[in-house]
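The full complex has more chains than appear here; those shown keep their coordinates.
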């Protein structure tokens, strides 16, 4: 069975619900402490939270831990690597994705539901969505303001939009370049996203829009 | 301590206590730790019914949700520390109540933060408001416990001051219950977490006095710097340790520090302890045994463990990169003995520390309710006034700074009458917290009842059946006869209202001496309640065409 | 008159400094022999004032620091 590692750094706090969401999507997942090995897994999810309490810069210290080298190797083999929120911050800090996540334009933590437009449906995480589909998920971060000097270096996967899919300034919760909410590497197998798909994976939590991210990832590995 | 208490101690001890002993007695006999002015009256509260597994008396209360699931709940105030250092005070308040839940063996799953301030027109009050919220946000968010509800109120009487209450909810399996007291001698006492520094020395005595004019400069040692990073590791390490079944007793180090945690842990069932104070990992050079014994450094836990299991549990603490150290042991003899570098530096009968006599202050009734004329203003004007009030407008600015979604349970988010957490695929837990100082000031008895009734209404309005309550009593100095009277009236009101609904209080907190420069705060009981709701049955907002009805008087 | 100001706000000696501890550990893990790492808050700005010393001192007390837990120092240069 397809098995994912959900990496737990000191301060990671969305690990349990991310494992839950992968299970709901039909996959198998285990929490893996950052000192252990992830070599035997089919893919890796770096979940949200506050690794090292976000001291210095969000994700900066986790990105320099040894396990990131193993993740880099798995990524080079083409396995799917997903970073959610703090996971996205860690991936950029580790140089696995280009760009940087800076403090929000209003420098506060912001927890709210947003609309996202799925703009790239050719990644292992998004091929179950329709191109241009508008979905709802919550964000919860203080440093989600994506910056990149040259946007052609990444594949833009999710953009903050209004409910009709227009990419407006009002719909941008944190000031990110081009309303970017999630990006992938050119190969498409590394995705980083600020919104929390695992928090939108159950009817009672307000939406199941996020489940397709995990379903896609699980199915993609399986086939 | 009052002179008559010092005298009593001298008599019981048959000698003058030395400086260290005096300092330990002082924290244990402080209002904050001993509940000496309130204990007698708290007995009036109903504390038992079919839902209650564990009522007041330990670090938090426990109720039964279903056969496999218990819910743990506690509430705590951090008023004084927040008034002098709003960011750190509020944050460490969150840390304290979270550890209280943790030490029963439960995973903390939600926070509520009823917070109160003076009018926002004043710079100082805005500063307090902004930084209290930031403190709660930074701490709660970093430890991954969602703040799903609370209250935010502004009142004249709180000018330059703040009431910061925090309630925490935990979830556990019955087999993981750990008590806060030991039932056998020979156990090792192990301290885990942050190093001990000079911060928070005399914190509890500080919390048992009114704030003076120059509080800032004077009370430096009473504030602590929050360390949510260590707290998060403590949560995971503690739960992993608890799941081994080898933790015999567990307490967090809060007010009164190691003295309080250790003496209460061993004294409850008549045992004693030897503490090797020099074995406590220290942050600063040159600390004295006195400082070590009463420091209130945050993010520390005290474990009682069988000697043969110490190494195994130590490995768990090390996995989470936490420092730990064996600092003492449980002994048969009911004595509290402290060693420092091989020398005995204190020896007290345990009950002298844990059995503090109650105090009853004089009471004086007041009556300030009177008829007032309804102001003659237009409906528009009235509407405008009400909707502009900071007490009525949406508190979105507050709860958007809180990660209210983390852990993936939040079904009903902030902004409604109660929050609802998903407990399993079928049922949820509704939680809410309410207070109403204006009403309580006018008539403490009716006001207190009103608070309970509001909690019940808020639970019912999301479709939940109320299960249990906790109360946090924020009052001015009990030495003021009117205040003490209002305190007792409040308890009677809380008791009568709860009885009327068949509800019990499973935990609570009393905070006295809430005054700045001789200005007492209004009687402010805050009640939090939890209820059980079938997820499918939660009313999901009105639709166009629905009829609106009004029930009741 | 316009001034160029830099304020450094430090935690008082002896107070717990988790951020400094965590960053110091991270540097040591990378192999550097670093000790006593601290992370003061730093503010740099241009100030227009006739009495910059007084103003900056007051700004620290009122907003930039909390006298209860912080000490501060500043440099003021003509701009």
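Order of writing sets the chain letters: A, B and C. Residues in each chain are counted from 1.
Just so it is clear, contacts are C-beta pairs under 8 Å (C-beta built on N, C-alpha and C of every residue); 3 or more make two chains touch, one makes a residue touch a chain.
Just so it is clear, the structure is predicted and the values come from calculations on it, not from any experiment.
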| item | value |
| --- | --- |
| Whole assembly, copy number of each distinct chain | A x1, B x1, C x2 |
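Rule of thumb we're sticking to: only the chains that are shown with their structure count from here on.
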| item | value |
| --- | --- |
| Which of B-C and A-B has more C-beta pairs touching across its chains | A-B |
| Distance between the centres, which are taken as Cα means, of chain B and chain A, whole angstrom | 36 |
| Averaged-CA centre spacing for the pair chain C and chain B, given as whole angstrom | 33 |
| Sequence positions of chain C contacting 2 or more other chains | 18, 22 |
| Touching two or more other chains - residue numbers and ranges from chain A | 52-53, 55 |
| Interface residues, chain A side, partner chain C - complex | 52-53, 55-56, 60-61, 64 |
| Sites on chain A touched by chain B in the complex | 10-11, 13-14, 16-17, 20-21, 33, 35, 48-50, 52-55, 108-112, 138, 140, 196, 198-199, 201-202, 204-206 |
| Contact set on chain B toward chain A in their complex | 134, 137-138, 141-144, 228-229, 232-233, 319-321, 399-411, 413, 422, 428, 535 |
